[in-house]
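Quick one: the structure is below, and I'll ask about it shortly.
Heads up, one of the protein chains got dropped from this complex, but the rest are sitting where they should.
Right, chain A next:
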């Protein structure tokens, strides 16, 4: 739409605001509303069925592409440049996270591809509990929840390189920020009490203060460069906000139908991205 056409459209449509109530319920005067409702409902269903069919077709095409990528037949995916990915995060739907076979396979694939640091997240903490037995023994309090799980992965064939694994859950998201806020607030109020009671100083915490507080309460951690979402929808499900600012978010579909080729494609696409960081 050209600028003039757009402005003309806007000028024409503004009266919509003036004279009518929200017109999202559209009534044709001549037809009974039940018949109209049925017609609209049928059209809506047909549209969604058509979309589902197209989606199925594109899914099949994608599966074929993943197969070709896995077989090494597509040249551009052969030499993957992983230098830009220092930290990779995976968000998994909690119900799918119980599928330990798939999770371990995913970690094995990532290790094979040479990813050095993976952060696993699910909202209910299923993944935390899954890896908890092996984590408790080697938890390093200073660096948070980082752990080298080569012991876990070594059991699977073909995985030789070391990879750092971090598991977080919904309690590290908003609740983690609330804990950090609590820490800052207590520091402020204690300072206020011990200082001059009559002087009202405004708290001026900065983002740096907040980042330090998050680290102190155990919710610090590196910001992932790439976040892969395994689930029915592209939704971060409460991944810690402080670590999600400039993270590329890619939707991979359900965990049960995960493909090695899809991961390669996602990593390749990431390597081609360019960020301005607001500039």
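The rule is short, and it goes like this: a residue touches a chain if its C-beta (ideal position, glycine included) is under 8 Å from a C-beta of that chain, and two chains touch if they have at least 3 such contacts; residues count from 1.
In the analysis below, contacts and distances are computed from a predicted model.
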* Structure fact -> Given "AP complex subunit sigma", "Protein-serine/threonine kinase", "Alkyl transferase" or "Regulator of G-protein signaling 9-binding protein-like", the protein name in the UniProt record of the chain not shown would be "Alkyl transferase"
* Asked: Out of A:106, A:123, A:163 or A:267, which touches the unshown chain?
  -> A:123
* To do: Using the touch rule from the top, list residues of chain A that touch the missing partner.
  => 1, 3, 6-7, 9-10, 12-14, 16-18, 22-26, 37, 40-41, 43-44, 47-48, 51-52, 123, 170, 173-175, 177-178, 181-182, 184-185, 188-189, 192-193, 197, 200, 202-207, 209-210, 231-238, 241-242, 244-250, 273, 275, 277-279
